[in-house]
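Inspection log for the structure reproduced underneath, given as structure tokens.
Shown here: the complex without one of its protein chains, the others still in place.
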Amino acid sequence: MWSFIHKMGSPPWFFRFSGALVRWLLPLNVGLLLAGAFWGLLVAPPDFRQGNSYRIIYIHVPAAVVALAGYYVMALAGAVSLIWRIKMADITMRAVAPVGAVLTGIALLTGAIWGKPTWGAWWVWDARITSMLILLFLYLGVVALFEAYENKTAAARACAVLTLVGTVNIPIIYKSVDWWYSLHQPASIKFTGESAIDSSMLYPLLLMILAFYCLFAVTVLLNMRTELVWTHRESGWLKQWVGDA
Amino acid sequence: MPSEQPLLSLRAVFARQFYRHARSILASPSDVANPLLFFFMVITLFPLGLGPDPDRLAAMAPGILWVVALLASLMVSNRLFASDFEDGSLEQLALAPYPLALTALAEVMAHWLATGFILAGVSPLFGVMLGLPGDGLLVLAVSLLLGTMCLTLIGALGSALTVNIRRGGLLLSLLIIPLNVPVLIFGTSAVREAVIGGNPESWLALIGGLALGSLVVLPIAVAAALRVSLDS
Partner (left out) sequence: MYFDSLSAVWHMDGHGLYVWMAYALTTLPLVLMVWFPIRKMRQHWRWLEAEQRRRAAVSGNQTTDAESAI
């Protein structure tokens, strides 16, 4: 297991492995997304209270879940980068940041669209949407910091520090926003916690969550490969690869 | 060529760096006065923008005061490490045989004393201007005292990350604002709780916890960020 991770730290090895992986992972991913969307949109029954608009859950929740998980992936890569100075970890961080930002944006957008038929307003400052918004800012900060540094090695280390501090902050932010919301909750609207979800709705949701994790992996790997090819364009192993291809 | 002086104790290093930085800040009084002036002026913008209705201003006062304090903190954080970076003394500090986290913390504390501490002290005046009830004024000052310590430490991290970047000031704000949100929420909740006659102790305890946590954890991050900026 450790030797596998150790090998992944070597660019040529990673390049070969990720290429083979993406080749079948991408079609699988498309399949999972289509299957999940079909199931959630067309097969699952409508919600008792919300009708058919609840079907947005099948993209909103997976996007939100993977967006949050992605930040921790970025933090882990950052920690590896800082502690062991592994270049591949830098590339991982750089690949994850925009993906996480886009997924957070999707979660916010779909949340707003879902909110309109459910609560009558496009934007409601409730605890979850507000926390998601702050997560978006955290992601965008990392992306901006990466772009601001010219020396990309230094950029990666700076982003690692920022991401790690952000990681410690995320539970604090979530909790504080939760309390903030409960203090100011308007009397008329009650956003109670999720009632027990029926299994006919749960399974397509789980499938879509899996599909989104898969999508995350595919896009991050694609980004990493592209970055790798450019930064190592002068190296021998890549030239040999091009020559053989 | 390293000097033959014996190594100072950690406390002595901290004190020396603290006094050095404090003296340099106080040497230019405008560095102390300008943030306060900024605070004053921006507070004034709110009645101008929202209308002079005293009840509405009073209801919004905790939020307004805290947000403007946050903005003032952002403004001054920009300069925290800038002068030391420019004249090379930051590099000396990094090369010295003392932990950078400690010496950086000394600078941050000196900075806080000249900015956040004073801001917290004068804040009741501005609370009165916005019609904040008397019950809230002391809690406002205490919440800002503890809160600005957090804000200054977080701002120090932002400064350390962006000190070597051209026009890093705006980027600093983008990086720092999400991290400031809990402090803002706890601070305003404490003041609001006091105003309605409740007990703000739990909120103040939360800010105190954040301040303690920041004091312990953030200097390490600040030192790491300073080294990144120096190496880039």
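Here the chain labels run A and B in written order, and each chain numbers its own residues starting at 1.
Convention: a residue touches a chain if its C-beta (ideal position, glycine included) is under 8 Å from a C-beta of that chain, and two chains touch if they have at least 3 such contacts.
Values in this document were obtained by computation on a predicted structure and should not be read as measured data.
Trainee: List the neighbours, among the chains on screen, of the chain that has been left out.
Mentor: A
Trainee: Consider the whole complex, including the chain that is not shown, and state which of A:16, A:128 or A:225 touches that chain.
Mentor: Per the contact definition at the top, the residue touching the missing chain is A:225.
Trainee: From the listed residues A:32, A:68 or A:99, report the one that touches the chain absent from this view.
Mentor: Going through A:32, A:68 or A:99 one by one, A:99 is the residue touching the chain not shown.
Trainee: Specify the residue from the set A:5, A:20, A:109 or A:183 that touches the hidden chain.
Mentor: Of these options, the touching residue for the absent chain is A:109.
Trainee: Mind pulling the subunit A residues that touch the left-out chain?
Mentor: Touch set of subunit A with respect to the missing chain: 26, 33, 37, 41-46, 51-53, 55-56, 59-60, 63, 99, 102, 105-106, 109-110, 113-114, 116-117, 215, 218-219, 222-223, 225-226, 229-230, 233, 238-239, 242-243.
The rule is simple: only the chains that are shown with their structure count from here on.
Trainee: Please tell me the distance, in whole Å, between the geometric centres of subunit A and subunit B computed from their C-alpha atoms.
Mentor: 32
Trainee: If we count contacts the way the header does, which residues on subunit B are in touch with subunit A in the complex?
Mentor: 157, 161-162, 165, 168, 171, 174-175, 177-179, 181-182, 185-186, 189, 192, 210, 217-218, 221, 224-225, 228-229, 231-232
Trainee: Under the touch definition given earlier, write down the residues of subunit A that touch subunit B in their complex.
Mentor: On the subunit A side, the touching residues are 82, 134, 137-138, 140-141, 144-145, 148-151, 154-155, 157-158, 161-162, 164-166, 168-169, 172-173, 175-177, 179-180, 183.
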